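Sharing a structure below in C-alpha cells format, with a few things to ask.
Shown here: the complex without one of its protein chains, the others still in place.
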Amino acid sequence: MAETKKTNIILFSGEYDKAMAAYIIANGAAAFDHEVTIFHTFWGLNALRKDEQVAVKKGFLEKMFGKMMPRGADKMGLSKMNFAGFGPKMIKEVIKKHNALPLPQLIEMAQEQDVKLVACTMTMDLLGLQKEELLENIEYAGVAAYIGDAEEGKVNLFI
Amino acid sequence: MAETKKTNIILFSGEYDKAMAAYIIANGAAAFDHEVTIFHTFWGLNALRKDEQVAVKKGFLEKMFGKMMPRGADKMGLSKMNFAGFGPKMIKEVIKKHNALPLPQLIEMAQEQDVKLVACTMTMDLLGLQKEELLENIEYAGVAAYIGDAEEGKVNLFI
Partner (left out) sequence: MAETKKTNIILFSGEYDKAMAAYIIANGAAAFDHEVTIFHTFWGLNALRKDEQVAVKKGFLEKMFGKMMPRGADKMGLSKMNFAGFGPKMIKEVIKKHNALPLPQLIEMAQEQDVKLVACTMTMDLLGLQKEELLENIEYAGVAAYIGDAEEGKVNLFI
C-alpha cells in the first residue's frame, strides 16, 4: 500500500492573498489525497478568528492586539496594493467574476476535505487570542507537533 | 543511475529582492543538475511580464491591476527600504559594482539552464494577465501541476 503523502503549511502571514495561496495549495494537495495540515501562527491566526466580537477577559496589550488585528479571514488586507482596503475589494470582485472561491469558502472547503487546521498556542498567548475567539473544529498545538508533522512531510511550506 | 533531484519554488511575491533570491536558488540548483521549476503566482507573475505595453482587451478592474503592477522584472520594488524607488536603484548599483547579476539576467540564465518557468493560470485570470503580456517560452499550469511537481521535490520553497 502506498504511503500517504503529507503536506504541511505554516501560515505565518496575515494577508488575504497569502492566506488564499495557502488554502488553495492545501485544498489542491487534499484533492490528491495528501494528509494536509495548516499550522497557523502569528498573524496567520487571524484567518481563524470568528468575525463577531467574543466576550473574553484580556489584559490591556492583548485587548489592543485584538482590536488592531483583522477579525477573521474576510477582513484581512493584501500584501501588495492594499490601498487602505480598496485592494481587497478589487480582489474579491475579480474572484466573484471569475467564479473563484473567496477565502472564507476556501477555509470551509479545507475543513470539508479534512485538512487539519492548527492554531499555534504559543503565539495565541502572545497575541492574547483565546479559543472562544477562533473557529470550531480546529486543533491546538505548539512547535513540537509541527516538527513531528514536518519531518514526515513531502511538501513543507512557510507562507 | 541516480534519481534526478527536483527543486520547486513558488514565487508569490512581487518584489525585486525576493525574485532575485528565487532565481539565485533556482540557478544554483540547476547548476547541481536539479530539475528546477519556478511556479509564478499572484504578484510573482510580474517577474514574467514583458516590459513594453501589449495591446489586449481587458475589463476595467483587470486594466487597473495591469496599470498598477510593475511591468516586468526590472520595474519591481524592494520588500524592505524601497523608499519610493530609491532602494531598487541602490540595489542595482551595488549589483553592478560587485559584478552580480541583475534580475532580468538571472531570468535569462534560468531559461538557458532549462529551469521550467510556469505561470499560474488561476491568478493570471484574477489579475487579468494574458499570455501575450508574458515572456516567451514559459508554461501555463494550475495548482494540480504544482502538487504533482512538489510531491517529488527534494527542495520545495514558497517565496
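Each chain carries a letter (A and B) given by its place in the written order, and its residues are counted from 1.
Quick note on the criterion: a contact is a pair of C-beta atoms (placed from the backbone, for glycine too) under 8 Å apart; a residue touches a chain by one contact, two chains touch by 3 or more.
Owing to the predicted nature of the structure, the values given are computational and were not obtained by experimental measurement.
Peer 1: From the list B:H34, B:R49 or B:K116, which touches the chain that is not on show?
Peer 2: Candidates B:H34, B:R49 or B:K116; residue touching the omitted chain: B:H34.
Peer 1: Could I get the residues of chain A that touch the absent chain, sorted low to high?
Peer 2: Looking at chain A, the ones touching the missing chain are residues 10, 12-14, 41-43, 59, 61-62, 64-65, 68-69, 122, 125-128, 143-144, 146-148, 150-151, 153, 156-158.
Peer 1: Touching residues of chain B against the unshown chain: what are they?
Peer 2: Those residues of chain B that touch the unshown chain are 5, 7, 17-18, 21, 24-25, 27-29, 31-32, 34, 79-81, 90-91, 93-95, 97-98, 100, 154-159.
Just so it is clear, only the chains that are shown with their structure count from here on.
Peer 1: Roughly how far is chain A from chain B, centre to centre by C-alpha average, rounded to an integer in Å?
Peer 2: Distance between chain centres, rounded to whole Å: 25 Å.
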